[in-house]
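Only a single protein chain was left out; the remaining protein chains are all shown in position.
Each chain gets a letter, A and B, in the order it is written, and its residues are counted from 1.
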Amino acid sequence: MSHRSDSAGGGLYPEEWSRPTAFRNRWVRLGVYLSVLAFFVYSIWEIRVTPDRLLVGIEGARTLLSSMFPPDFGLSFEGGGISVERNAELIRTGVVESLGMSVVATVVGVLVSVPIAFMAAENMVPRPVYYVGRVVVSVSRAFHVLVVAIIAVVAVGFGPLAGTLAMVFSTPGFFAKLLAEDLEDIDRTELDAIRSTGASRTQVILYGVVPQVLPRVIGLTIYRWDINIRAATIIGIVGAGGIGSTLYSSFQRYEYDFSLAIVLVIVAIVMVGEGVSAYARRRVQ
Amino acid sequence: MAGELTEWNRYDSRDHLIRYLAVLGTIVAFLVSWRLLEVNYEFAATAPREVSDLLSRMYPPDAAYSGEIAAPLVETVSIAILGTTLAFVIAIPTAYLGAENTTPNAITYAIGKFIISFTRSVNVIIWALVFVIVFGPGALAGAFAVGFRSIGFLGKLIAEEIEEIDPVPVRAMRATGANAFTVALYGIVPQVKPALIGLATYRWDINVRESTVIGFVGAGGIGLALDGRIDAHDWNAVLTILVAILLIVLVSEVVSAYLRSKAR
Partner (left out) sequence: MLHVTELSKTYPTGDEALKEVSMEVDGDETLAIIGPSGAGKSTLIACINRLVEPTSGTVVLDGTEITALSGSRLRAARREMGMIFQEYGLVDRLTVMENVLSGRLGYVSNWQAFRRNFPADDVRMAYETLDRVGLGGFEDQRADELSGGQRQRVGIARAILQQPKILLVDEPTSSLDPETSRTVMELLTEIASEEGIPVLINIHEIGLAVEYADRIVGLADGRLVFEGSPAELDEGSMDLIYRDGEAAEESESTPDRPEAVGDVPST
């Protein structure tokens, strides 16, 4: 190091020091910083963030909030009893449909994803199959469930079938990806032991692999169900069934107090789902 | 010895029973849900054909259209950047409230936790619906939607980082006579910086994906173009857009992974 030779040269120490950088050199670092900054500035310009637009937003938020409160759950408490009105009924049917979609999509999605997971695990299948598996996983992951849903609506029409299909399509991107990682970490010695008994590939998978990954499969299924519940509450916004459809039409009709009620119901469902899923996964492991 | 054996058997059979019930429960839940959806069986049966039909109409992608989607594509990335930045700015004070070792009192802690879980629980598309009403249609509403959606995610993870700060270097910096700013600059920032950069770029990556859908409700980005092409039954252009989404998502994944590898 140059500083050392300086000091050895006669007790003279350098008077400058600059921090070493994680990038190849300072210019690369400068380049990365500048391009991040440039894109950021461009973004502000592109989106036309201006003070008056933000001011308009404050006014808009004020009006929206005042028309949202109090939330209208469709329940009235007059005369001591609770009477259920149209909105409450809409929320109930929407929620039920969302939950139904989430269950069906999880079961079908997992059934589809398990073989894909094997395909996407390097140590389970021949190379070409592995590549196909990885591509399926990547494509499934890259598309937001709503993008898939909007296409599914075009293909099979409005309603829960489209939403369910969309969630099924999105499942391998999560489920098969994580399960494949587990399959790749599997204990080889156990498999070799079974193979040495003369077992076929299917038998090895059945007796060697399945017992090792079953708890993980159950855990991931519960986790995926949690994710699907979230998706099922919003997927109706593009017409693919569930409470989201109700939410969207409430916005279209400017019934913002009803909208808020639906959003609160969705938040409650998501939170309960998260809690139940976390508890169940702890129990399984 | 024999007693132990029966004990084990009993446990085993109970285990089996639980498994059996779980499988049965899942099947029942599936069937009940299937009935609830009132799926038209004709539709369900023809679904595979409909899907392949649509796909064949989409192919080949409309190459000529690809020039037109450059702008919405860039806008999608911009929305993700501004949204992530906005979320980051709001998430830091939120994390400060939501971290056990920095929050002033129990009430502020509860407020921090509430902001974190509420913003996370409301999907980006719902935030988009709200902000389109607030700001009018366009990318600004999209940036706010993406931003608000990300507050909880960033706030929660930043709070965890804050809770894990090693207090000794902070004491050491105070002992040198440094002021509050330089104590934070040398004692705290280096401890949390890599995590913050990592979280921000990771969330930006997620947000690129989220920004592809907010256009469905008018909040800008490539989703708007996709919605428009679908309405126009311009299936070849739809496929072009889908390919573009795939590319932009994969590219941002690579960029985000690179930036994260540099933050240590």
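We adopt the following convention: a residue touches a chain if its C-beta (ideal position, glycine included) is under 8 Å from a C-beta of that chain, and two chains touch if they have at least 3 such contacts.
Bear in mind that the values here come from a model prediction, so they are computed numbers and not experimental data.
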item	value
Of B:S13, B:N101 or B:T176, the residue in touch with the unshown chain	B:T176
Residues from chain B at the interface with the omitted partner, ascending	166, 168-169, 171-179, 181-183, 185-187, 190-191, 193-194, 264
Residues of chain A in contact with the chain not shown	1, 3-4, 7, 13-20
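Heads up, the rule we're going with is that only the chains that are shown with their structure count from here on.
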item	value
Centroid distance [mean C-alpha coordinates] between chain B and chain A, Å	6
Touching residues (chain side chain A, partner chain B) in the complex	22-23, 32, 39-40, 42-44, 46-49, 53, 56-57, 60-61, 64, 96-97, 99-104, 107, 138-139, 142-144, 146-147, 150-152, 154-157, 159-161, 164-165, 230, 233-234, 237-238, 241, 247-248, 251, 256, 259, 263, 266-267, 270-271, 274
Chain B - residues contacting chain A, complex	26, 29-30, 32-34, 36-40, 43-44, 46-47, 50-51, 53-54, 74-75, 77-79, 81-82, 85, 117-118, 121-123, 125-126, 129-131, 133-136, 138-140, 142-144, 209-210, 212-213, 216-217, 220, 223, 226-227, 230, 238, 242, 245-246, 249-250, 259, 262-264
